[in-house]
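Missing here is one protein chain; the remaining ones are kept as they sit in the complex.
The block that comes next holds chain A.
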Amino acid sequence: MKKQQTNDVILQTVTKIACFIILLFSFHIFLAGHNNPGGGFIGGLMTASSFVLLLLAYDLKTVQNILPVNFIYVAGTGLLISICTSAGSFLFGAQFLTHSFGYFDLPLLGKTELATAVLFDIGVYLVVVGVTMTIIQTIGERE
């Protein structure tokens, strides 16, 4: 990739604000997944898209300095979490991938429904972020 000198002040300044709002929205979509449209897949894609916006506004090196994460490991961690939460049902004598939920009185949040499906979703989320970022960064590094 040729280093071109462009003046992206407007793009970079807007990105600084917008990528945080996209991140926030992706977390919202992720958490809304149980009762509303959303979930781990679309949430992960939107998180990755906020990082892609960073990649568009800045160059690859800057983004790797901002996020010194090897995204292959992120995908691996996500898979591990998903497998562990699926296999966790064996501990209670249930079948593979059995999920349960319960109502808990959390401090501050009050009565909250906590489902183990969310843990599985976190795995999906991390896999999607990891895979998307790996694909885009690998293509971007090619000359």
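Points to keep in mind about this one:
Basically, a contact is a pair of C-beta atoms (placed from the backbone, for glycine too) under 8 Å apart; a residue touches a chain by one contact, two chains touch by 3 or more; residues count from 1.
By our rule, contacts and distances are computed from a predicted model.
The chain absent from the displayed complex carries the UniProt protein name "Na+/H+ antiporter subunit E", chosen from "Na+/H+ antiporter subunit E", "NADPH-dependent glutamate synthase", "Phenylacetic acid degradation protein" or "Light-independent protochlorophyllide reductase subunit N".
Checked against the full complex, the one of A:14, A:66 or A:94 touching the unshown chain is A:66. Interface note: of A:9, A:91 or A:108, the residue touching the hidden chain in the full complex is A:108.
Mapped onto chain A, the footprint of the missing chain covers residues 16, 19-21, 23-25, 27-28, 32, 54, 65-68, 108-110.
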